[in-house]
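Structure, as structure tokens:
All protein chains but one are shown in place.
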Amino acid sequence: MSEKLIEVKNLTTSFKIGTKYFPAVDDVTFSIKPNEVLALVGESGSGKSATAFSLMGLHRKARIEGEVNFQGQNLLKLNEGKMNKIRGGDLAMIFQDPMTALNPLMKIKQQIVETLKIHNTKSKSDRDKYAVELLDRVGIPRPDRVAEAYPHELSGGMRQRVVIAIAIANRPKLLIADEPTTALDVTIQAQILDLIRELQEDLNSGVLLITHDLGVVAEMADRVAVMYAGQIVEVAPVRELFKNPQHPYTRSLLNSLPSEDMLGKKLHVIQGVVPALNKMDRTGCRFAPRIPWISASAHEENPQLREIADDHFVRCTCYKHFTLEGESRQDVGVEEYQLETGVRGGRAR
Amino acid sequence: MNLLEIKDLKVHYPIKGGFFNTVKDHVKAVDGVSISIPEGTTYGLVGESGSGKTTTGKAVMGLNPVTSGEIYFDGNKLNTKGKSVDVRDDIQMIFQDPYSSLNPRKRVFDIVAEPIRNYHRRSRSELVPEVLRLLERVGLPPGSLYKYPHEFSGGQRQRIGVARAIALNPKLIIADEPVSALDVSVQAQVLNFMQDIQQDMNLTMMFIAHDLGVVRHMCKHIGIMYQGRLVEEGRAEDIFSNPQHIYTKRLIAAIPDTDVDEIESNLAMRQKVKEEYEQNFVDHLDEEGRAFPLQSISETHRVALPVKG
């Protein structure tokens, strides 16, 4: 095992609803190596953004347990002052909505210089110049003029480039990108993804990419962790995950995408809904209520993430018995149905 | 027979300025769009933000003032000055955000019954079975009748929106990004059920979206908009297998694919199209940066190719 850039152990982040705390992130463990892109995939309410916010220490009113080991220290144990030295420095974040992520009353340059100042990256006299260089680096035309502009004078794509410039200002070792392209048009998305990839290679940094878009995952990630109801249900290298998905949730999700092969057919639908945080049954397999045709005995009592192949982890034993609803395949070995139910071609092109 | 025909639609907004606040210029949100949708089919209108796709839909609904052009519905001109043909109960809209398009203070019953009440005199006892039938139609349990929107998930809310839209048995539905706020698995539910409803009721639909994958799944005919004009229009196969306009090519190449085997070639393709786009983009647009008029290149496929010379 090569060195780990960040190691998250048994992270549990709970929010207070009424008088009780409920875990939105429940015993999550993963690690990222330098130069590696780990995608955290899941639908709303899966806990993927809550995980990112926990790593950055951005939750104001949550109870956080577990360990986040980064550069030899547990981030969860650091005080505010020490955490501020790391946040925006070696650990930086890109946000989802560029339209709201910048302070409307501050010039672009001031917003970049602020982070340079906190982390003492450049001498006072060089900061302004470096801010313009950063804008140039993230592909903003006429960076000297944009530096003097206010956020509302820029388009969404340009603003996201500014947000990225702020994130990479202090050459972070780990970049957390929380749905970085969800709010953008596809052609802009392609440019921003290119940029993130390029910067990541440049800085040799690790990336935690949080997204619900499986297309983005396939293109960007080295490894993928799939989250459902606060837990990681499957982790695998990107190729393995798309070619040979195992957990019923992963497979259902992949099959619900419109694709070339699904033209004229009904899309796969996952029964039921993601349970609300305070109404969730936390015993047994959390996906079980959504695949009721799989018998209870197929599930583990206390489902664990187990390595089923090299670097491929799956939670709960139900994957061995799972067939998509409507398919009548029984008694097939894992080997056999992998061929049948892997991703059915690409998305529409 | 075309249920909806839009002819050379223009929606311009004035920009005011100067000392006397006079009209200085116009924002040409929609600038010469013609679309015909045959009865019982779904037409996909695709474009990025600011392309004018939503403005076009709203103009058909009568929610935007039309600067010029004609909109015919079932042979009747809609945007006639003076006498207006009242077809609002025949045209309904489904909105993007199921969280903000339903009045949070109203119960499902009132939300769904509202359009019926607007057009017909019905007693409450007559309305209840009608609303229940509609809820069943969109797959919501009868128990939803007296609940409030916040008690439902995003997908269920979109169903309520659809129930309201079909309450008056409309002929045309304008669906403005109906699934873009939804999660993938919920999106699949809503898409399936919209297809069902469309077939059962023989609805004609204008499906406005930015997601090409979704549009391809839903629509036989697709129009691509850019800067207020159509740049390409045709059957889904024409657009996806044989895109001609540089903008269409770029749009298609930009979609990330889940096929891990194809990623390298996709990225290479995207890069190639991007270079081509940067080189040839100017040739594909007029001096105002807008598309040229559409020309037919086959019976079904029309492209805004540059005018020679």
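We just call them A and B in the order they show up, numbering each chain from 1.
The criterion applied here is as follows: a residue touches a chain if its C-beta (ideal position, glycine included) is under 8 Å from a C-beta of that chain, and two chains touch if they have at least 3 such contacts.
The criterion applied here is as follows: contacts and distances are computed from a predicted model.
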Chain left out of the displayed complex - its UniProt protein name, from "Tricarboxylic transport membrane protein", "ABC transporter permease", "ATP synthase subunit b" or "Cytochrome C": "ABC transporter permease"
Residue touching the undisplayed chain, where the options are A:104, A:141 or A:264: A:104
Sole contact to the chain not displayed, among A:39, A:56, A:208 or A:241: A:56
Contacting the left-out chain in the complete assembly, out of A:38, A:86 or A:270: A:86
In subunit A, positions touching the absent partner: 56, 58, 80-81, 83-89, 92-93, 95-97, 100-105, 114-115, 118-119, 150, 152, 163, 166
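The criterion applied here is as follows: only the chains that are shown with their structure count from here on.
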Between subunit B and subunit A, distance of the C-alpha-averaged centres to the nearest whole Å: 31
Residues of subunit B defined as touching subunit A within the complex: 48-49, 153-156, 183-189, 191-192, 195, 210, 212-214, 216-217, 240, 250-260, 262-263, 266-267, 270, 274
In the complex, subunit A residues that touch subunit B: 43-44, 156, 185-190, 193, 212-219, 238-239, 242-243, 252-254, 256-259, 262-263, 266-270, 273-274, 343, 345-349
